[in-house]
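The next block holds one structure in the form of structure tokens; read it before the comments.
Removed from the display is one protein chain of the complex; every other protein chain stays in position.
Entry: subunit A
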Amino acid sequence: MTTALRDLIANPNAAELELVARYGMQPEDVRRERLFGAFAQSGLPNRRMEAWKWTDFKAALTTLDRPSTASVEDPIPYDGALVFKFTPTGFEAPADLPNGLSVFEKGEAQALGAAEDVPMGALAASLAGEKSRPATVLLEVTSSDLPRLHFQFSGAGEASFARIVIVVRPGMAVTVSESHLGGAGLEASVIEFGLQKNASAVRTIYQRGSREEAVASTALVHLDAEAQYTQTTLSFGAKLARLETRVTHQEPSASVTLNAAYLVGKGLHTDITTHVRHGANSCVTRQLTKGAVLDGGTGVFQGKFFVPRTAGQYTDADMQHKALLLEDGAVVFAKPELEIYADDVECAHGNTCGALDDNQLFYMRQRGIPEKTARALLTQAFVAEALEEAGELEELLRGEAEAWLGAA
């Protein structure tokens, strides 16, 4: 390692030094240098950074180690799906592609807009080309009849990085699912959606990890006029799991649904972070996040609606976060934020945090339902609301959530 590389990050820890070393092994590339530079500015994000105050990667990730735990099994079916697999050592794409889908595996790094705002996304983009995997997997959707595209992130190793770009051509529709299954000490991915006029995408994210893994999934979504984007996340956390989505309404009348459910057990941490820029007139955003946390678990929700002057007029946006602390010792942090510079808009936000409603419990128990069952039923119903927009995978996600609640 050259001195210049070593100096890229101020006061690096062992994990950061390892990341710098991995970067140093890559072929020189101006765009990669920019990407890694954007990450190196802060190093692993830490509590001193406002956007990371509750999710401190630098503290959690002192070294890059291979966890003793293996990846969990993927609950999302492969049947009829086009499966792309990312592991710490390789990449696998479907052999046959249907008409209407083109896949380009780019060897060189691609620029990433506002990379400084997403340090973990910038890290993923700068190291995705490691071990002769593609630096960017670019998909172009020119049909609405494609099978579901499934991206799986799993496999044992110290670290795994991936970058995916999906362009959906005007009027086309695509369904995407993602499984982050653990196995790597650090799994960082960045996925970008470019939805052109009147295009639509439905995205489902399933994340499950162990107390030895850190996960950072970053999504950047750009919507042209009348485009539609619907996202549903089900996260069970990891040592640290940060699932971040940044949406830009860049032309009028686009609409977005951002739903998430997090179920977090002992020693685990999930962070659902979203940022929506209403950069064009008459855009709609609906956001519902529900969480249930057990003793020793931590749930984080950070949402922000940004409405710029003039451009953001007639925005209609609603953000709701509701969390249940199922046991003492559970922790929930929330920050539902609004930044509004346009006067003719509707931006509502709500945040509640607490235990199950005693009245509801009483109601069920007086009808002869045992307390444990009543609790489970109420919690299931509470969480299920956030999974309703997941389309064909709704039932599967609900089943996964119920299984967890049943075991808890």
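Note that contacts are C-beta pairs under 8 Å (C-beta built on N, C-alpha and C of every residue); 3 or more make two chains touch, one makes a residue touch a chain; residues count from 1.
In the analysis below, contacts and distances are computed from a predicted model.
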UniProt protein name for the omitted subunit, picking from "Aspartyl/glutamyl-tRNA(Asn/Gln) amidotransferase subunit B", "Cysteine desulfarase", "Molybdenum transport system permease" or "Aldehyde dehydrogenase"?
"Cysteine desulfarase"
Taking the full complex into account, find the residue in A:D7, A:D145, A:E337 or A:E395 that is in contact with the omitted chain.
A:E337
Which is it among A:L97, A:A348 or A:A403 that touches the chain not included here?
A:A348
Cross-chain touch to the chain not pictured, restricted to A:E28, A:E73, A:D96 or A:D328, is A:D328
Logged for subunit A, residues touching the omitted partner chain are 50, 309-311, 313, 317, 323, 325-355
